[in-house]
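Only one protein chain is missing from this complex, and each of the others stays in its spot.
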Amino acid sequence: MEHIGHRVWAIPEGFVPDGSTGPESMASHETACILNTGDEDAHVKITLFFPDREPAGPYEVAVPARRTLHQRFNELTDDGSVPVGADYASVLVSDVPVVVQHTRLDSRQAANALLSTIAYAS
Amino acid sequence: MEHIGHRVWAIPEGFVPDGSTGPESMASHETACILNTGDEDAHVKITLFFPDREPAGPYEVAVPARRTLHQRFNELTDDGSVPVGADYASVLVSDVPVVVQHTRLDSRQAANALLSTIAYAS
Amino acid sequence: MEHIGHRVWAIPEGFVPDGSTGPESMASHETACILNTGDEDAHVKITLFFPDREPAGPYEVAVPARRTLHQRFNELTDDGSVPVGADYASVLVSDVPVVVQHTRLDSRQAANALLSTIAYAS
Partner (left out) sequence: MEHIGHRVWAIPEGFVPDGSTGPESMASHETACILNTGDEDAHVKITLFFPDREPAGPYEVAVPARRTLHQRFNELTDDGSVPVGADYASVLVSDVPVVVQHTRLDSRQAANALLSTIAYAS
């Protein structure tokens, strides 16, 4: 299949809740779901934006040809770039067209909440 | 009415939770809502993408003229192509323009969570 | 302000849950939020599509100049055109550009679920 999508995507809403309830599989998290439909691997650079300091990154992830990657933001770095319980935003720049969807599971309270939207394609 | 929409749609986020609470009508599921506003039947080929293996399908569904089909992914196949409790993504290719919206009900915990977004039109 | 948006909008996902919990203000419902930013009144014709029968409508609603209308689908008709507990889809056609967002509150179980997406603009 050919490459579907765009090379630049933006997600203004980012927030990793600082608590969870329920089992580990239900831990609060925020995910960028990246779909690469084409025959070339995608190399995606993720830059994080904050309310009060300079952007961080870019962090690079790879999405092989004809694969999907559901990347949790809180597993993107281990240097604290994605602060738990604070606002951020993200931009993804790929070397081949991909499609990006943004999903958040919030399990701070016993009843989980879930949101999702196709990201903004530029 | 004329055909509204596009022929190619992508949904990067796919996840059928592996558990439910409550009555059968509230079972966890993921749905592609397809709307065919025009006077010709739509034949839609659905291909599934995974993190770690080649795509599966295409699986074909039909949406008659002037009808809507709310297709549950876990009823698309009975050969295990849609793994419960695992990540996937999907691409829908139609022979006439349609509109696609993606919805998930997650009822693993007593309190249900619900997400929805118009899919990415290519 | 000038008219922002498009004249034709589609919402493939439609489902009015057939039950609620909690007070009347939290009753399950599905809403088309229509924004008319311009100086001319908008006359919007809403057609409903079903899985297994011909479309119903159009039903006409008016959105005055510089106003927003949050139209509940279950208040659109009183002839049973919007079946409770069943699938449908909708198309909105306006005589001036408007913007449409689709929201559902599902309060069948004690814990509410909420979804929203900008509709598909044609």
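Residue numbering begins at 1 within each chain, and the chains themselves are lettered A, B and C in the order written.
Here is the rule we go by: a residue touches a chain if its C-beta (ideal position, glycine included) is under 8 Å from a C-beta of that chain, and two chains touch if they have at least 3 such contacts.
Quick caveat, the model's predicted, so the values are computed rather than measured.
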Checklist line | Contact set of chain C toward the excluded chain (per top definition) | finding: 1, 4-5, 22, 26, 31, 33-35, 37, 66-70, 99-101, 103, 105, 110-118, 121
Next item on the list: By the contact definition given up top, give the residues of chain A that touch the hidden chain.
Entry: 8, 10-15, 47, 49-52, 54-55, 87-89, 91, 102, 104, 106, 108-111, 113-120, 122
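What we mean here is this: only the chains that are shown with their structure count from here on.
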Item checked: Distance from the mean Cα position of chain C to that of chain A, given in whole angstrom -> 30
Next item on the list: Name the residues of chain A that each touch 2 or more other chains.
Entry: 111, 113-114, 117
